[in-house]
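Just one protein chain is left out here, and the rest sit where they should.
And now, chain A:
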């Protein structure tokens, strides 16, 4: 029973941590980034964004995250996975052709990057093994 109450407290703590406390901070982080993005775009077009628009775009982005997250979770579940993969993101970007092509290209980029890293790691390993053998001899 001690274990159970410990579990309960743990769960409550996690729920509080997950929901109320950092929620405002997360929103603030999104707001901050949206503000900087708008500022840099505005500079290019010699226009300024009012504080209200930035707040509205930030709020919309945050709510869009809710929709994205629920979609991604459902897609992963449908594929009998508990981890959201890049395939799920591809599915989330299906509504606009340009967006899905963009995401597809990003996935290719990531794959190429991964392969390059893998090659680097392998040659690194081989080299170290060679030197090991040399030293043994």
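One rule holds in what follows: a residue touches a chain if its C-beta (ideal position, glycine included) is under 8 Å from a C-beta of that chain, and two chains touch if they have at least 3 such contacts; residues count from 1.
Going forward, contacts and distances are computed from a predicted model.
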Identify the UniProt protein name of the omitted chain, choosing among "Large ribosomal subunit protein uL14m", "Glucosidase 2 subunit beta", "Translation factor GUF1 homolog, mitochondrial" or "Centromere protein X". "Centromere protein X"
Full-complex contact with the absent chain, from A:41, A:79 or A:118: A:41
Residues of chain A (touch criterion as defined above) contacting the omitted chain: 14, 18-19, 22-23, 26, 29-30, 33-34, 36-38, 40-45, 47-50, 52-53, 56-57, 60-62, 64-66, 68-70, 72-73, 76-77, 82-86, 88-89, 92-93, 95-96, 99, 102-103, 106-107, 110
